[in-house]
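Of the protein chains in this complex, one is absent; all others appear in place.
Chain IDs A and B follow the sequence of writing; residue 1 opens each chain.
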Amino acid sequence: MLKQIEGSRAVAEAVARCRPEVICAYPITPQTHIVEGLGEMVKSGELANCEFINVESEFAALSVAIGASAAGARAYTATASQGLLFMAEAVYNAAGLGLPIVMTIGNRAIGAPINIWNDHSDSMSMRDAGWIQLYAETNQEALDLHIQAFRLAEELSCPVMVCMDGFILTHAYDRVDVPTQEDVDAFLPPFEPRQVLDVADPVSMGAMVGPEAFTEVRYLAHHKQLRALKLIPQLSAAFQARFGRFSGGLVKPYRTDDAETIIVALGSVNGTIQEVVDEMRDAGTKIGSLGICSFRPFPLAQVREVLQHAKRVVVIEKCLAVGLGGIVSDGVRNALSGIVLKGHTVIAGLGGRAITRAALRQLFQDAGNDELEQLTFLDLDADLIQFELEREARARRSGPTAEAILRRVGTVASQVA
Amino acid sequence: MDKPFAITLDVGSSLANKTGSWRTSRPVYVDRLPPCNHACPAGENIQSWLYHAEAGDYEAAWRVLTRDNPLPAIMGRVCYHPCETACNRGQLDESVGINSVERFLGDEALKRGWRFEPPARESGKRVLVVGAGPSGLAAAYHLRLFGHAVTIIEAGPLAGGMMRFGIPKYRLPRDVLDAEVQRILDLGIELRLNRKVSNILETMEQDRFDAAFLAVGAHIAKRAFIPAGSAAHMLDAIAVLRGMEGEDKPLLGRRVVVYGGGNTALDVARTAKRLGASDAIVVYRRTREKMPAHDFEVEEALQEGVLIKWLSTIRNMADAGTLTVEKMRLDDKGFPQPTGEFETLETDSLVLALGQDVDLSLLYGVADLVIEHGVVQVGANMMTGHPGIFAGGDMVPSERTVTVAVGHGKKAARHIDAWLRGGSYAPLPAHKLAPFESLNPWYYADAPKTARPMLDLARRASTFDEIVAGLDESTALFEARRCLSCGNCFECDNCYGVCPDNAVIKLGPGKRFEFNYDYCKGCGICVAECPCGAIEMIPETI
Partner (left out) sequence: MELQTVKFYQTGTFTVGNRLLAEDERSVQANMDRTNSLNSGHRACQGCGEALGARYAIDAAMRATNGELIAVNATGCLEVFSTPYPETSWKIPWIHSLFGNAAAVASGVAAAMRVKGTPGVRVVAQGGDGGTTDIGFGCLSGMFERNDDVLYICYDNEAYMNTGVQRSSATPPAARTATTPAVGREPGNVFGTGKNVPLIAMAHSIPYVATASVANLRDLERKVAKAMEIAGARYVHIHVPCPLGWGSLPADTIKVARLAVESGLFPLFEVEYGEITGRTPIRRKVPVTDYLRLQKRFAHLFNVAGEGRVAQIQAIADRNIAKFGLLEEARTHG
């Protein structure tokens, strides 16, 4: 059914159709509307047979989900940024125990300095915890991925993170097609746990494993994600068959067949990139883009296949490996191992800074003219940087950096001396 | 369930880890000797029969008891219960009323008519027992159970010895005495009354006895040199008490003085009161602390109005019944010394209770005997110097109580039985004692001793009714359950419960427990928390 609703609401309705049994809620911008929506549906009775629990922290949220999932219930929660870090121990724990929890990440920057706007630093901090990570490009895809995520998680016994850009997707009102309960039921069967706490068949879950077996356990976790590389395309095909549209999959190439320059990115920025690609194609540039949906497992073979014939690759990242540069770029370079082409990393959109078509066009042209550095921070205010470096060099006690920059930039608040 | 590798484990897999290999010492169940058993002169397995009694299995308890002592109803009235003195519970609150429970069991047996099992086989041997007192009766009982033919020859008109002719009726009712004696005789023991054995060798020869046990007791009153007029009414205590059994009670008069400080003296004084004496005075040369009589006897006597003159000796007795009494004082060594102060005491009769001697005439002509201080010496096997002639009770060196006599009878019987078969009897080495320190008294609930009801004074003064009543079943049960079961497992389940490693196996009711040494880490909590000290740690062998 077509609806014009907020992205968060769309996700809430999708999750509700998946018949979750235990939902844990702890507020943090920008995901809060999702759990609020679900809470209302549970309380009104619209979402039946579901326990909605207001927990006291994100750590508790995922812990409650762990308990519920281990006991055989379909469990769901959502968080972002600081909250994801606060539950970090539990994130690793859920993956290590192999519990098929689905969690929405409303991608948001991580402080300090505190920042509520969108970038990918939160989910990136958990990229190696063992969860499957899927990045939605649109509100529709965000909605659709949740339905696929439950089935994916439960088939593999592996938790799945569905990442959607905070504010850009979560708070945007967009037209979405919300599937019917029947269609979702036909796609997603009831949860059959691989291991469960059952008084009729007791087991001990969460043993201590020493050097003699730990490596094997970790290998098996890696192996599980390698199986996901096969399962994810199968599920998106099945989804298309049932719901009539393509969503998810490992990667989405756009006009890459004869492209000399290919732009790689995760999430909603792909929409903007595609528009610029279209403009530049119209002007005759051989340019294309590759959206990566499944970041974990990283689709090495599929990325290689798309990029191998290009002359240059520009990876646009909403995250930063401080002291190194790009994170997604690492994966891409890995995929292109042995192939020589020009690779560029562009750090853009950190802390919610807008990525404009103009900026992108300039960027892609520079790339095409081989005028792009290997590592670039898009729209960096060089003067501001210069000023700040000089200021810090002048005195040992130079004070907090963020406040000094704000004062320089001239926000209203900073002018109250 | 398809469990993920290593993260999820199957129930029961820890049993593969035999933590018993950690131990340096291991617990073992032991049986220790309870102090009551140790103290009982008759060697009763007190802890064992209390164990049965506390479960309400009175017949089982009685049978365990009578394996050692055939006279429980009597014991429960006359024994001085050294078991209670030794009882570890005495260090907790008060000793268990073992004596009361023994009496209860004895009375139950009489009430229900429980009989002794006769021997399965006859040995073909004949044993003579001289004296139907407690020692002789006990010996006869045990010898009969060994399958020997037993004949008791008794000089007096009735069986019982000092039980009948020394202990007053108000302490030991005669129907109880008769019943317990008869029950022993019912095993097929021949009793010849009113026959005094004048020559033991002849008597043995005559009826072809293979061995003899002599238990003639000490029935001759000791005398003191007290000058007296010819008409002075002076008697001895033995005669007085014996006289109580006959038709004609002794005539003691309205004022009676008893000279002596033992239980017999008090028995006579209390008997005198019951016979109607207005004054019964016990004269004793030392103080109450030094008095050999048991304190409770003194107490009861005083309650009944018996007067006691301490630190006094009797110098002479005039015809008219006036006694001259000299006051004494104790010197620094505790011996009484004359003070030179005299007084007179009017009395109708003077009864001497100064001790008893043994009539050893039946032993004249028997070779190899050793007689010292008026008693026959016997070896550890209760045999006199003459082979085949054994002796016990008051006629051998002993503490002169009914219980000791019964103990002698049992011991002698075992040795006689072994001797008859050409061997000797060696008792098994005793277990280690179970002292109070080996117990964990925390676990015993606070439970003060039950007092036996006493006849009120008015009735005591005028009749020979039994003074001390027995316990009824609920109180006997309560009392039996106060037993700490020192050194012997009574299945309290503590070890089974306190082991952190679940390494104690409960075998079931009556079957106690076993250690699972595969898993026992040797922590020792079971030893510390066993209430009765029936577990010990021993070093592990390497």
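Note that contacts are C-beta pairs under 8 Å (C-beta built on N, C-alpha and C of every residue); 3 or more make two chains touch, one makes a residue touch a chain.
None of the values given here were measured: they were computed from a predicted structure.
Residue A:Leu197 is the one among A:Ile116, A:Ala172 or A:Leu197 that touches the chain missing from this view.
Of the listed residues B:Leu345, B:Met383 or B:Val527, the one in contact with the hidden chain in the full complex is B:Val527.
Note that of A:Phe59, A:Trp117 or A:Phe150, the residue touching the chain absent from this view is A:Phe59.
Remark: the omitted chain is touched by one listed residue; of B:Gly113, B:Gly340, B:Gly422 or B:Pro500 this is B:Pro500.
Not every partner is drawn; the one left out touches chain A at residues 21-22, 24, 49-51, 53-57, 59-60, 63-73, 75, 89-90, 93, 97, 197-199, 201-210, 213.
Residues of chain B that touch the chain left out of the display are 6, 9-19, 22, 54-55, 442-445, 447, 450-451, 453, 469, 474-475, 477-478, 481-482, 490-494, 496-503, 506, 508-510, 516, 518-519, 521-525, 527-529, 531.
We take it that only the chains that are shown with their structure count from here on.
If you check the complex, the residues on chain A that touch chain B are 96-98, 157, 194-196, 198, 201-207, 209, 213-214, 216-217, 220.
The touching residues of chain B, when paired with chain A in their complex, are 1-11.
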